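First up is the structure itself, then whatever we jot down about it.
Just one protein chain is left out here, and the rest sit where they should.
On to subunit A.
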Amino acid sequence: MNSLYVEGDSFLHRLPPGLKLLLLLAVSLALFLTRSPLFLGGAAAAGVLLYASLGIGWRQSWIRLRPILLTIAIVALATLLLESVEDGMVALLRLTTLMLVAAAVTATTPVGAFIDAVTRAALPLEKLGLVRASDIGLAVGLVIRFVPEVISRYQALRTAHQARGLKVRPTTMIVPLIIQTLKSADEIAAAIDARGIRGQKRQRKS
């Protein structure tokens, strides 16, 4: 099992996870409160510097960010064609900045620390009897945990295609990828149950 976390001792690594999540929230809100090209351009440049400061390396960064960058490019292009050039640029700068800041937070925070921070944040909801805070934390942690796993499954499937001399096509990749991911999710759910990480009441089968 791989991880998005990158060990290091950068300024961002040392910040408490809860504070990083709050900053990410604040940046997200700020980005969507303005359309100023100067502000959005500056924010994108700051996002690039922040991500570069982690020392992940260009090649590794490209591998990590490529799928999201492609999605952003499609969204920005569609906005440009359907709305205006300005709207397309705004969408591109906002989403790119958001991706860089979020990726920097993910790369500097272990999944366990994410779970702890989100669990603490959800405690007031638990006191109101709405949720189990630990379940919310675990759910968020599992989403982050599964990202690299899905990517490595995709790579393994691509290698299997190549080994059999088959052309890699979305139509032959997507079904096995979904089945394998769901199967893996089932197994993780069983492990969570078996280890008593998420208590639950079961009904006797009739």
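Assume a residue touches a chain if its C-beta (ideal position, glycine included) is under 8 Å from a C-beta of that chain, and two chains touch if they have at least 3 such contacts; residues count from 1.
As a working rule, contacts and distances are computed from a predicted model.
Undergrad: Any idea which of "Methylaspartate mutase, E subunit", "Aspartate carbamoyltransferase", "Carrier domain-containing protein" or "Cobalt ABC transporter ATP-binding protein" UniProt assigns to the chain that's been left out?
TA: According to UniProt, the chain not displayed is called "Cobalt ABC transporter ATP-binding protein".
Undergrad: Considering the entire assembly, which residues of subunit A contact the chain that has been omitted?
TA: Output for subunit A: 1-3, 5, 7, 110-112, 115-116, 134, 138, 141-142, 145, 148, 184, 187-188, 190-205.
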